[in-house]
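Please see the structure below; I have some questions.
Only one protein chain is missing; all other protein chains are in place.
So, chain A:
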Amino acid sequence: MNTPDNDSLLRFMTCGSVDDGKSTLIGRLLFDTKTILADTLTQIERTSKKRGMEAVDLSLLTDGLQAEREQGITIDVAYRYFSTGTRKYIIADAPGHEQYTRNMVTAASTANLAIILIDARKGVLTQTRRHSYLAHLVGITHIVVAINKMDLVNYDQAEFEKICADYLAFAEHIGLHRAGHQISFIPMSALNGDMIVDRGDGLDWYQGPTLLEFLESAPPAHSEKGEPFRFPVQFVCRPHASDDPELHDFRGFMGRIESGEIEVGEEVTVLPSGHTSKVKAIQIGDEQLPSAITEQSITLLLEDEIDTSRGDMIVKSSQSIEPVKQISAMVCWLSETPLSTARTYIVRHTTRESKAKVGEIAYKVDVNTLEELPAQGLVTNDIARISFKLAQPLMVDPYTENRATGAFILIDEATNNTVGAGMIEA
């Protein structure tokens, strides 16, 4: 068997309630890609029999979660893995249920693609619109609308086309359908395995890719060209006490490139101080690199001794940004404890933290109707546009332009809990 090292990685999320067949879809993907091994399969076969089912119930693979829900335990998101030999996949599996907004936002934050399930018998529902809005809000540009349970509408092409048309009309309405975004429709039956990995027998009229073929060819993260270079400093390496005299002057800025790319010799600016220098070397461990790209964790050496510490950001001098002490953002409230405008929260943005005061709540979004409503405070699952005053300057980009430098979390200082997720608008 070939196990190449040069395969890429795709992170995607699945949304839809259990009734839409999401558990079965995930189970089918794992089963048909031979990710489920014999001992696991035997276990679910046994459980299926115990429950009096004829065939193996693939939704039992996520049964751990269902059992927990029965006990009233809320698990935000579970992560599952499979690989095809050409690509590795990480599924962020957001259980539907009441806690949908924060689960959806959490799962979407690390995904490059969303699979939105629609029950072919029911068509586009409020829930479909909510999922689409949230995926769009969190910046997912590739959406696969999986029209499931086609077996229950006799694999009828007209039903499929009607749902596609309904969905596209809605997508136009919320600005989801536009340049740089891709919406694809796949008819399927997760139960029978039609159009998931195998084509099946019922959908001969459909000429497009199966779900797996689609996933195999979907663009991975950060395929945009010419993004500005953003390098938040995570850790400064100064082994000056080392026995090796050559290391006494070593000063490495360690971090991950959040966007863009960098080459040795390029001129950079350290923010917020504004000092400039040139890249002397780029390393991963001991290995020297001539250049580095988005999502690589590297060590950056500069030609000049500049005072730089964790929380600073290194950018290309030609692509610099102004540090700001005021931001406006779409915030999803994650905590059971409501947002209090009287309190101060901690904003964690890239590797930098700042105290933040809540300014004005401009409006709250009704995620069912997408209406903007007035609001005084926020409770769990609310989404609102809020402005903040910051104690420390942050180096931000709008979220729509940069998911890494446009995002932040809010932390409650008393409990240290993560209570809010923010996407910067300006």
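Simple rule for what comes next: a contact is a pair of C-beta atoms (placed from the backbone, for glycine too) under 8 Å apart; a residue touches a chain by one contact, two chains touch by 3 or more; residues count from 1.
Convention: contacts and distances are computed from a predicted model.
Student: What name does the UniProt record list for the absent chain among "Branched-chain amino acid transport system permease protein", "NapC/NirT cytochrome c N-terminal domain-containing protein", "Aspartyl/glutamyl-tRNA(Asn/Gln) amidotransferase subunit B" or "Sulfate adenylyltransferase subunit 2"?
Tutor: According to UniProt, the chain not displayed is called "Sulfate adenylyltransferase subunit 2".
Student: So which of A:12, A:100, A:388 or A:408 would be touching the chain we can't see?
Tutor: A:408
Student: Using the touch definition from the top, which of A:23, A:59 or A:106 touches the missing chain?
Tutor: A:106
Student: Looking at A:178, A:238 or A:278, which residue reaches the missing chain?
Tutor: Looking across A:178, A:238 or A:278, the contact with the absent chain belongs to A:238.
Student: Who touches the missing chain here, A:157, A:184, A:276 or A:418?
Tutor: Per the contact definition at the top, the residue touching the missing chain is A:418.
Student: For chain A, which residues lie in contact with the unshown chain of the complex?
Tutor: Counting only chain A, the missing chain is touched by 1, 3, 5-9, 37-40, 42-43, 64-65, 68, 73-81, 83, 87-88, 90, 102, 105-106, 109-110, 220-226, 234-235, 237-239, 242, 244, 247, 250, 252, 254-256, 261, 263, 284-286, 293-297, 310, 334, 348-351, 403-404, 407-409, 411, 416-418, 421.
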